[in-house]
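With one protein chain withheld, the remaining protein chains of the complex are depicted in position.
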Amino acid sequence: ATPATPTGEPIGIGVVGPMTGWATVYGENVVQGVQLALDEVGGKYKDRPIKLYIEDTKAEVEVMVTKLDSLKQRDKVNIIIGPSLGHEGDAAPGWAKKNLDVLMMPGYAAPQDMTMRDRTPNIIRAGWTADQVIFNFGQFVAKDLKYKKVIVVGQDYAYPWGQAAGFKRGFLENGGQEVKTIWHPVEMLDFSSMMGQLQTMAKDYDAVMYNGGGAQVIAFWKQWEQYGMGKLYPQLLGGANIPDVPILTEVSESFEGLYSSMHYADGMDLPANKKFKEDFQKKFNKQADAIALQGYDTMKVILKGLEATEGKTEDIAALEKAILAVKVTDSPRGHFYFDEYGQAVQDIYIKQVKKVDGKLANVVVKTYKDVTQFGPYESIKDKYMSMPPDGRDYPSGNLSEYTADITKYLGQSYVDDLKKNGGWK
Amino acid sequence: MTKEGKPALTVRSLSKSFGGVKAIDNVSLTLDAGCSRVLIGPNGAGKTTLFNLITGEIPMDEGEIYLFGVDISQAKIQKRSELGLTRTYQISNLFKELTVEENLYLSLKDKQWNSQGDFSSLWTSWMKSYKRVQRIEEVLASVGLEGKRQTLVSSLAHGEQRQLELGMAISSNPRIIFFDEPMAGLSPNERVFMGKLIRKLAAEKIILVIEHDMDFALSLTDDVTVLDHGRVIAEGRPEEIKSNPEVKKIYKLG
Amino acid sequence: MFLSTFFNGLTLAALLFIMAIGLNLSFGLLRVVNLSHGAFYLFGGYIGLSVLKSTGHWWLGVLCGALVAGGIAAIEEIFFLRRVRGKSTLETLITLSMAIIISDLIVVIWGGNPKMIAIPKALKGFVSLFTVNVPIYNLFLLTFACVIGLGLWLLINKTKMGMIIRAGVDNFEMVSALGINIRLVFTLVFSLAGFMAGMAGVIGGTFLMVAPGEDWRILTYTLLIIIIGGMGSFGGTIIGSIIIGLIFSFGSVYVPQFSLFLMFAPVALTLVIRPKGLFGRTL
Amino acid sequence: MGEAILKINNLNSYYGKSHVLQEVSLTVNSLERVAVLGRNGMGKSTLLKSILRLQDIKVEGDVLFKGETLNQAKTYEIAKKGIAYVPQGWLLFPSLSVEEHLLVAYRPGKSKAKEWNPERIFELFPEIAARRKVSGTKLSGGEQQILAIGRALVSNPEILLMDEPSEGISTMVIDRVIDLCHQLTEQGISILIVEQNLELALRVAQRVYVLVNGRIVYEGTAEDFRADKESQHQFLGV
Partner (left out) sequence: MRKNYKLWALIISILLLAAIPLVVDQFFITMLIRIMYFGLLSVAFTFLAGQLGLFSLMVPVFMGISAYTIAILESKEILLFPYSVLVALGIILAFAALAGFLVNRSKEVYFLMLTLVLGQLVWAIVLQWVSLTKGTNGISGIEVPHLWGLGQGSNVGFYYYTLAVFSLVVLGLTAIMRSSFGLKLRGIRESESRMIMLGYNVALLKWAAFMISSFIAGLAGIFYVYYSGLINPDSISLNSANQVMIASIFGGVNSIIGAILGTGIIKTLEIVLSGSTQRYLLIIGILFLVVIMFAPKGVIDIMERVMNKLWKGSPYDKRR
């Protein structure tokens, strides 16, 4: 009989993500994170070299599906890291459900339904969901910053919708009064007109949260500064991606003070983080960020899974089981483990941009422990899932409409509890 | 001169100006069935413009046009063509990147073709139809392009293109043909040859010819119209024309 | 708010105008559907950024960005476009290939992260005009566009150059037969277009940002302008820029969700009614 | 008669594989008017195009202009040396007005007084003077021919190559063109003319060449050829 694990045979792992075009960072950095994690183990598991198959999705889902097919059919890969973008993530479960013999671990993609309403056992995410990292930010803005009315300006697509939804829940259930959303096309040419609008709204609203990513942040920030918006509003609030490391290296010092939240902050004071950042800088000659970290952590989880199954990548079900049982304690972002849906349960950090050693960095100002993808709804997750998925205008940002909606789905008692406690416990 | 007496083409007080220039100024003209006519006049007199107006390629400012009794003043070009009107162009307007043969196929509009409409022939390998092939060969022979059947029009010499231009006009068996300087660009030899062809057509059909070559023009027909500055300045038989003082003046005839 | 939106629309129009007038040089005059114009823009922008970072001189950055983009355009013209002159399909494909190559080179050289070009000190801040705050940089952009526009207008309409170019497009060989080195003229014009794009890249990159993908985005808007204004029409480019600039700024204030639709619908309508754009020349 | 201004030795021209001109040798002396005759498709236009290196014609053999070889020169260099061309089919520019056609081609002559400039063309041909602002290709056929001749003249060439200048123009204008040709040689411009109109050709030219199937089959003075009815019949089918 042939041995189940032929020694010396390479283990193939696919990585898909955008490697060219406007979204290059989201693919490239994941790959680099993965490579760094592999370096730490000498590029192999026991005596089996780990071979990476890197495929470009060009940020297009049809291409992604083709690349997934070729990884599986041509390269005979059983484990795939990726995808990294929201719309890719939305389409991925469709493919995963048809290919149950492949384990998929999203790189940086954050749609919550990947591991919630669209769940399939072969998707396990060591990363984040758009809502998970921001529920508490809403709470923080309402309770700690004490803002009542906030404008959320965002890119018009699923990931910012998810963030806005999570934020609305946290904010409106903890004393906030209104969240006004302004959606702009994913690629907005110029924000100066929007500044004019924000100027006139300044008398009615307390703060602005920008809820986009990448180049748009820079374009937004540029006009924000040009128009002297800092005089009309307090410091900007940001969606999770706003103060990404690549952005911090570009913007000026007046960016200081911006609040946001995520499951990682580059300025975190953990030895593992220090080492990660140093190693990354040394290897790739650029600063590490959350995207790279995601690749890094995911690869490490896979390695742990391999250890538990002794390298049997053929039996995906066993590997999945092993990975779900993994508890990571030494990640640069702290610790995390998986819920039964395959989503990481982790600490969420409220971070603020501050100057550290003369450079802007995200520093943790508050930590919420062991947040699941359901956040405060962990105990009533079935009710939560019965609500419609996040949308452009769902849930509503108007307090009374919002309350009516949660009364309908979560019950009167839930609303009463909120009132009684003045928010979440 | 009237042979049958029924007018085939009637143009009444036609006018057209381009910007400030009156290219055609109140022109009236009748062409009787079975008759042919020559149109002469100095450069820029408005001869080509008159053709363009009658074929409908440019819209007129004022006037009326009747073709075989039908009012076509505002009709589409297609309609005019259906009534049996064809023309040649002074500046060749051929299908340059098609072969000589293909050019002729396109201009062959026999009955069958029209009654079937544009799409029924979608699947038929109609080019090979015996009748059509024969007709193409006839036309090629009559304009002297036998050897050039498969040649791309863009690699024909200028004179050869002029020959094809004529072939295009006659192949569809029209009832009335307008020739715009058919002899231009032809060598003396070809002139003789094509002259015969046009003379034959003049006898069979109704033709209207613009020509600077007087000898040839007057050998075609006895009906002459002289145009100058957009106006008809004389009409009649060659002798009458030659003795007309205005014509004398512009042609500097003794 | 109406007034400020209006001003912002004009500013955007000014930036787009600098792009569009360059594209219209190659498009309207040389009849080359130059899809690499956006790539010239972005490449110029990145060059400007690098120069600024290493020397600290913004103006030097503008100049270098423009020169490098112009140089690439010249190379594209001399080595590729020239050989397929007049075959519009091939010209288009060449410019498309160049655009792809340059886009990818940008990622290789500068990486995939978006970058910001700092506004030079002298142009920072804002002034109050008719009750609205107008950033100085916006005023600068407007002035700059006017200067460029005037210069080009003089070049095209008041020198023999314009005539030569138009004639060259109509019949390349016949112009050579008149004793004019039309190849050189075309190379110069194409490089000038590249030069303008590179310059717009630095100036626009400072106004917006530079990031992979910007090339196509800017190109699309620029194309819209030329389509609406009419190819080869100078006045059309001005009007087109203003229309697009205003639609964009008002759209993004009043109906941001439909701003894209608002952008394309009027252009499509214009083309259906006037297939050659508002001021397109009938050729 | 001065020495040769244009000399062609053993010229062979090909369109792709088709060998159109074969061993053509021809001379135009300074201040001479020479005509090339031949039936349609014999290679007359190809000859002029070969001198100017137009189109994708493969040319072998020598072309000398004032003793200087043109073999390596580009079209615009050749034209700049003082060769002007009136093409068959006129090749006007749709986007240029009549006036612009003349302006774009204008190159100042050696003496201001005798040079051809747009104004002088307009004086000579009032029929196009009235249409200055109109696009060149909107003119009537004959007017276009006139404009094409004018465009060639304003470059103040030393030799003028004309390809069937009589096409499209009326008899009165033909007379003027013939006069013009005589006047030009007096002013120092030599002429090489390709013509179908035998009458015109013989009135203009001092010497004629006849092309048949790409070869020169006859060379002689115009008077001789006028008298030689047999050659006329044999080569031109008159």
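Read from first to last, the chains carry the letters A, B, C and D; within each, the first residue is number 1.
Throughout what follows, a residue touches a chain if its C-beta (ideal position, glycine included) is under 8 Å from a C-beta of that chain, and two chains touch if they have at least 3 such contacts.
Everything quoted here is computed from the prediction, not taken from an experiment.
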Chains in view that touch the one left out, judged over the entire complex: A, B, C
Answer key for C:M1, C:L105 or C:L188 versus the chain not shown reads C:L105
Which one, C:F2, C:W59 or C:F264, makes contact with the chain that was left out? C:F264
Taking the full complex into account, what residues of subunit B touch the chain not shown? 55, 57, 77-78, 81-82, 86-87, 89, 93-99, 102, 105-107, 109, 114, 118-119, 121-127, 152, 172
What is the set of subunit C residues that contact the non-displayed chain in the whole complex? 31, 33, 35, 80, 83-84, 87-90, 92-94, 96-98, 100-101, 103-105, 108, 216, 220, 223-224, 226-227, 231, 257-258, 260-261, 263-265, 267-268, 271-272, 275-277, 280
Touching the missing chain, which residues of subunit A? 19-20, 28, 53-56, 59-63, 65-67, 69-70, 73-75, 86-87, 90-91, 93-95, 97-98, 156-158, 185-186, 391-392
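Just so we're on the same page, only the chains that are shown with their structure count from here on.
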Once you find the CA centre of subunit B and the CA centre of subunit D, what distance in Å lies between them? 30
How big is the gap, in whole Å, between where the Cα atoms of subunit A centre and where those of subunit D centre? 77
Where subunit B touches two or more other chains, by residue: none
Residues touching two or more other chains, restricted to subunit C: which are they? none
Name the shape of the chain contact graph, picking from line, ring, star, complete and other. line
Complex contact set, residues of subunit D against subunit C: 52, 54-55, 74-76, 79-80, 84-85, 87, 91, 93-96, 100-101, 103-105, 107, 151, 155
Would you mind writing out the residues of subunit C in touch with subunit D in their complex? 160, 163-164, 166-167, 169-171, 173-183, 281, 283
Which residues of subunit A touch subunit C once you look at their complex with the stated criterion? 20-25, 28, 156, 182-185, 187-190, 192-194, 196-197, 199-200, 214-215, 217-219, 221-222, 226-228, 246-247, 249-252, 286, 392
